[in-house]
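Excluded from the complex is one protein chain; the other protein chains are retained at their positions.
Letters A and B mark the chains in the order given here, with residues in each chain numbered from 1 onward.
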Amino acid sequence: MIGDSFLGSTFIALLAGVPLTLQLVVLSVTAGAVLAYGLATMRVSGKLSLDLLARAYVFVFRGTPLLVQIFAIYYGLGQFPSVRHSVLWPWLRQPYWCAILALALNTGAYASEIIRGGLLSVPAGQIEAAMACGMSRFTRYRRVILPLAIRQMLPAYSNEVIVMVKSTALASTITMMEVTGIAAKLISASYRPIEIFACAGALYLAVNFVVGRLFAAMEFALSSERRAAPSLPGPVVRS
Amino acid sequence: MNLKAVAIAVVMAASIPVAASADQQVVRIATEGAYAPWSFSAPNGKLDGFEIDLAKVLCERMKVKCEVVPQNWDGIIPALVAKKYDAIMSALSVTPKRKETIAFSTPYAAAVNTFAVLADGDLKALPGSGEAYSLDTEQDAAKARIADMAKVLQGKVVGVQGSTTAATFVETYLKGAVQVHEYRTTEEHDFDLMNGRLDAVLANATVLTAALEKSDMKDAKLAGPLFSGGVFGVIAVGLRKEDTGLKQQFDDAIASALKDGTVKELSLKWFKLDVGPRG
Partner (left out) sequence: MPYVELMGFGPNGWGFDMLAATAMTVAVAACGFLIGIGLGLVGAAAGLSRFPLLQALADGYTTVLRGVPELLVIYLFYFGTSSVITSVASAFGARGFVGAPTFLTGALAIGLVSGTYQMQVFRGAWLALSAGEIEAGRAIGMPRLLLLRRIILPQAARFALPGVGNVWQLVLKESALISVTGLVELMRQAQIGSGSTRQPFSFYLTAGALYLLVTFVSGAAFRHAERRSVRGVARVS
């Protein structure tokens, strides 16, 4: 039975952490993307105050380690009575939401640069043409800018999501039992680090592989001109 | 030729210290260093505590030279196996799981665990406070009491240090009733108890008592019964399985220290009570 061998039982134990890892990734990447979009628009808005604010945020969150950010939010914020009595406490009290908050703030900074790059890569001519056609701002974004920008930033964004999958491992430092947390506990109890590392590593590789495939599929879906055009069967040519 | 002579001289000079130190056996002992009053870092950085004093006594009796080194709890057994040091004296309980990997000396102390809660929190009236149960001899009474406690603890968040007998206790008796958070050090779970993230912590009673004396933990108190025996068991020196000679030396030294009351004396000094092994 697969559960009998050490590797087998390790694998099954680690598998229990995968749902939590996935939840952390999905929630933090989604929240981070919203934040990143806001920051990116602030930076391309042309208003100096917004630009500087966004740049300061990105500088701080890209210049400090994620681990420091996690501890500052989890233990640091928990130090203040004002936080403990605020409406946010039911959320901040739980390591789950603290982890997601820290991860989202972090990915928001990195992703904002990616989104900004995507927005700036849209050829000015296309935007002008859209404006000349009388498209409203909303329609312009929906029909021209966003499709092009998203397609441009997908490769870089897929890298960022893979980094986030690995970053969820840091949630184990604040008591969360995702894959790395369970792996550390197993190593501490059974003293066979290499096998456990191999199993945990394999799980992360598998998740990252799926993420890579997902993004490749998204790129393909958005690149209609690179796919073969549908064609009718032509006349059979005999020579 | 000159270079060769110099090289030979250097190698010979380097081998002399090795030969000289082969006289007296050096035993390196690891301790957590963050588990007052068993072991902790004094302000000047030196290790101090019950384990350190006891180690000095034992090494004197074993006629060996001792070196006490600090080691994070989660790596303490793997590093012993990897021969980073030769023994563990860090309130290490004897458990069947640990016996699979390492050997233990004869016990020199017994572990007693209890809960700590906020004095005005939800669990301030945890049943069983002031009582003591031995999980060896009073299993049924203890289990009944734990069942009472489980009703009050339902849905609460309990913190423990990871890879400890406290973690095993909660997993064994309170599974499903409470949410368990495992921390790397007792300090971390004390922190979260005081900021309200945890409703209770379960840890060694002597360690909790010492922690409660700190000013920032004045709003906490001990609660629930004192549990001993069973999963908590006895505390002994951790050794590698193949070091049978060293085990014999430790066994003899511990037996003599217990017999003449030295262990009790040190225990009273550090814990104000006798944590010696019963029976």
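Here is the rule we go by: contacts are C-beta pairs under 8 Å (C-beta built on N, C-alpha and C of every residue); 3 or more make two chains touch, one makes a residue touch a chain.
This one's a predicted model, so the numbers in the text were calculated from it and none came from an experiment.
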Checklist outcome for this item: Among the displayed chains, the hidden one touches A, B
Checklist entry - Of the listed residues A:Val34, A:Leu52 or A:Val68, which contacts the missing chain in the full complex? => result A:Val68
Item to check | Full-complex contact with the absent chain, from B:Glu100, B:Asp122, B:Glu187 or B:Asp260 | outcome: B:Glu187
Item to check | Per the touch definition above, residue among B:Ala82, B:Ala119, B:Ala144 or B:Leu273 touching the missing chain | outcome: B:Ala82
Checklist entry - When the complex is taken as a whole, what residues of chain B touch the one chain not shown? => result 70-72, 75, 78-79, 81-85, 185, 187-188, 191, 194, 216
Checklist entry - Contacts of chain A with the missing chain: which residues? => result 59-60, 63-69, 71-72, 75-80, 162, 166-170, 172-173, 180, 183-184, 187-188, 191, 193-194, 197, 200-201, 204-205, 208-209
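Basically, only the chains that are shown with their structure count from here on.
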Item to check | Parts of chain A lying in touch with chain B, wherever the complex brings them together | outcome: 75, 78-79, 84, 89, 93-95, 173, 175, 177, 184-185, 187-191, 193
Checklist outcome for this item: Per the touch rule, the chain B residues reaching chain A in their complex are 74-75, 77-78, 81, 97, 101, 159, 162-163, 181-184, 191-192, 195-197
